[in-house]
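First the structure, then my questions, so here it is.
Removed from the display is one protein chain of the complex; every other protein chain stays in position.
== subunit A ==
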Amino acid sequence: MREAAVVSQSNPLQRIPGVAIVLVLLIAVFGAIAPGFLSVANLSNVLVQSTILTMLALPMTLIIMTEGLDLSMGAVLTLTSLCVAIVSLATKSMLLGLGAGLLVGAAFGTVNGWLVAILGIPPFVATLGTLGMAQGLSLIVSDGQSVVGIPHSVRDIYSATLLGVPVPIVMALASYAAFHGLLYHTRFGTYIFALGGNREALRYAGLSPNRLLIAVYAIGGAMAGIAGLLMTARMNSGHPTAGLGLEFDAIAAVAVGGTSFERGNGWLLGTVLGVLSVGVLRNGLNLISLPSSVQVASVGVLVIVALFLDGIRSRA
């Protein structure tokens, strides 16, 4: 029912092709020009590498739906990844490491939400400030050095499989299921739509938009904490600049996926397709030996084009 309400706000025939066409085009182009792109090994590689981004892009979708933004996500991910590394190194416990990452991430998310909702600071500046803070804390706790020698229990998460499916993919799928349920099948999800579309209505209904907004940002921080575990496991170390800039890929995925920056319209499946588009773009450019700098620039172009099209569609 709620899904139907969402779809009616913008014609699905206009939207679904947008990101799906981008993805299919990218796969077709790289399948043609990049040797080995279509191999099973490479495609599953793309999927596994997209998991961290998925876990950031899902909450970023909710945040952008509230007409907000979280520029601090990459820096917070870096910090939580370091927390996971340091705590699991000290306690030899993967779960305590994850707990520390979750706690720090959720704390940063709550601060973001508090700055935006209670102090009323525009989200992009509030989270730019916390970006600096998280980046600074990362440098301070690590003293600018990598944290190495973390327990195998952490590292193994990235390479382990569950019923033949890599654990990172299981975690990403579980996250998607959780966010889908939250957004489309709970009252909280309906309120999130209202936060972006009609905040006054929430107030008239006797709800506190501020508390909801803080919760949305806190969820974003907590997800950065879980993604921090994957990041540490993937690199088998904690590094003070590991996740910097990842928030941009997340924003790109959300924008390409058709979530609007101006009206509380969000589409979670579109975000996942957006994540895959970014993943395929980076992987394909990598296979044809273009350096990561070109990948960064092309993701930038992708965002600007997506936003431009979004603007045209919203005026059409």
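Here is the rule we use: contacts are C-beta pairs under 8 Å (C-beta built on N, C-alpha and C of every residue); 3 or more make two chains touch, one makes a residue touch a chain; residues count from 1.
Going forward, contacts and distances are computed from a predicted model.
UniProt records the chain missing from this view under the protein name "ABC transporter permease", selected from "Transketolase", "ABC transmembrane type-1 domain-containing protein", "Acyl CoA:acetate/3-ketoacid CoA transferase subunit alpha" or "ABC transporter permease". Across A:125, A:148, A:178 or A:288, the residue that sits in touch with the chain not pictured is A:125.
Interface note for the absent chain: among A:21, A:38, A:90 or A:140, the touching residue is A:140.
What subunit A contributes to its contact with the hidden chain is residues 69, 71, 115, 119-122, 124-126, 128-137, 139-140, 143-144, 245, 248, 251, 255, 261-262, 291-301, 303-304, 307-308, 311.
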